[in-house]
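Every protein chain except one is present and positioned as in the full complex.
The letters A and B name the chains in turn, as written, and every chain counts its residues from 1.
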Amino acid sequence: MAFVLEIEGLTKRFGGVTAVNSVSLRLAPGRIHGLIGPNGSGKTTLFNCITGVERPDAGRVLLGGERIDRLRPWQIARKGVGRTFQVTRVFPELTALENLLVVTRGDREAAIARARELLRFVRLDGLRDEYAGNLSYGQQKLVEFVRMLMRDPSLILLDEPAAGVNRTLLNELLDAVRQLRDQGKTVLLVEHDMKVVMGLCEMVFVLDHGEKIAEGPPGLIQADERVIEAYFGR
Amino acid sequence: MTRKLLPALVVAAVALALYPAYGTGYGIRAMLQIFMWVALAGSWNLISGLTGYVSFGHVAFFGTGAYTGAILIATHGWAWPPAALAGGVAAGLLALVIGWPCLRLKGPYFAIAMLGLNEVLRALVSYFEGLTGGGNGLSLPTLYASVQIYYAMGALAAAVVAATSLIVTSRFGLRLMTIREDEVAAEAMGIDTFRHKLLAFLLSAIGPGIAGALTARDQGYIEPLSVFPLAITVTMIVMALFGGKGTVWGPVLGAVVLFVAQEIVWARYPYVHPLLFGAIIVAVVLAMPRGVLGLLQVMYRLPRTI
Partner (left out) sequence: MTITPTMLGQVVVSGVLAGSLYAMVALGLALIFGVMRVINIAHGPLLMLGAYTTFFLWAGLGLNPFLTVPLAMIVLFVIGALLQRTLVFRVVDAPELSSLLLTFGISIAIVNLAQLAFTSDLRAVEYITGAWVLGGLAFSKSRVIAFLFAAGVTALAFLVLQRTRLGKAIRATSQSREVAMVCGIDVGRIHLLTFGLASALAAAGGSLLAVIVAIQPEMGQVWTFKSFLVIVLGGAGNYPGALLGGLLLGLVEQLAALVLTTQLSEVVAYVLLVAVLLVRPTGLLGGRQT
């Protein structure tokens, strides 16, 4: 099977601290993958290495068989990797609609139509002319989510989508993720909320102190001794 | 929004075009100065107001344009209109040379590099005495062209405002603003921020380059201290900040209000006004970061594209 994303022996150090230590993992197409682990286990650093925000000290990142670990973040984004951030990063002084329009080129009317369609998808079309900075945190999170979809990415990285979101909104978001999976997109999400991970993901990777200590389907992961010790045990 | 202002703009343009036929010598000179400040503050706004990358050395482009224009006119016998355009080209090239290394990096590198640029150019002008006349300055052949320069500077100011308006209403402009708002997120969206910054910087250098060359022609004599003073950078920053950075008409408002205030009030206390400019920068940053126009936009929910 061809993997969408392959990470081989990836290591990232900050000064004397090894944030990610020789981690390897592979993402299968059309699946939802979870990345879990205690605080400071290296999940966000791994995300940053995939998206080019950080440059790994060792190891390789392959997207569809092609190395991307030396590319700039915008180049990786254009290759079809979309991401959201742990703390939502909308462009506050741009309207919700403009947040989505920034990446489009060519026919302006068509771009607006597509952006509004995505805003309707998360029921924010009515707020399209509001500055993103004036929206609630949950609404900003949705804007960020659909903004990421404007490029129609094939690989979607979500950094703690459930954090700071109420139940209703969360369920909508999770439904949206499933829909995207059904469209054939590959998803990798970092999440603290175990219920979300276990209910949504088909494959889970566990990081602890920068190392991958387990991987497998949610059921097996929950029974894994090392995972229980590192994660659930505390 | 600017479209709604169009009738007013046409009236203003006609009035300004007719002005030299009726105005006094002093009035024409004052208007020329205002045009120049509109062009300078508006150009600074293109890079710093839109992308948030602060240029502390925009006078470098003014001076570069002035010397380029003056040398072409005085030594090579060029007519002033092509020399003025050449001044803009030279300033643009300088922007590419400086922007290439400095705009790749986030953080204050760009701001400091621009802060140092002015001293460097002054030193270079003094060093290449044969070309520039060094500290003795450079005299241009006598030419009475004040009214033509008035129109040229007016056209330049209009071009800068029009360019800003086009950029702010375009998706290119939106992308420039994403750099100011959140550069990491912009890159994650696939925006090549470096190229955008470089292009904005290039555009922001051309206007001051042309303005410098026109000023050199108008004054007939330049020297390093007259075309590379920090005060010109300070003034354009103050005007853009006071009027409202990142807006189309803010720098125009700032240039007109502060120039008039300078002429009427502060001319009597010449030493106080640079001090006041420093104080205005501090006050605007702390109390009114959007400037006058930005404040009005928020209060009356006006569109950002004004």
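Of note:
Following the convention adopted for this analysis, a residue touches a chain if its C-beta (ideal position, glycine included) is under 8 Å from a C-beta of that chain, and two chains touch if they have at least 3 such contacts.
These figures come from a predicted structure and were not determined experimentally.
Within the whole complex, touches from the chain that is not shown fall on B. Among the residues B:Leu140, B:Leu241 or B:Leu258, only B:Leu241 touches the chain that is left out of the figure. For the options B:Phe61, B:Phe201, B:Phe228 or B:Phe277, the residue in contact with the chain missing from this view is B:Phe277. Residue-wise, the contact with the chain that is not shown comes from B:Arg180, picked out of B:His58, B:Arg180, B:Arg217 or B:Arg304. Chain B residues in contact with the hidden partner, per the touch definition given at the top, are 48, 52, 54, 56, 98, 100-102, 104-109, 111-113, 115-117, 119-120, 123-124, 126-127, 180, 230, 234, 237, 241, 271-272, 274-275, 277-282, 285-286, 289.
Following the convention adopted for this analysis, only the chains that are shown with their structure count from here on.
Note for the complex: chain B touches chain A at residues 171, 174-175, 177-178, 181-182, 184-193, 304.
Looking at the complex, you find that chain A touches chain B at residues 51-53, 72-74, 77-78, 82-83, 85, 89-94, 98, 101-105, 108, 111, 147-148, 150-151.
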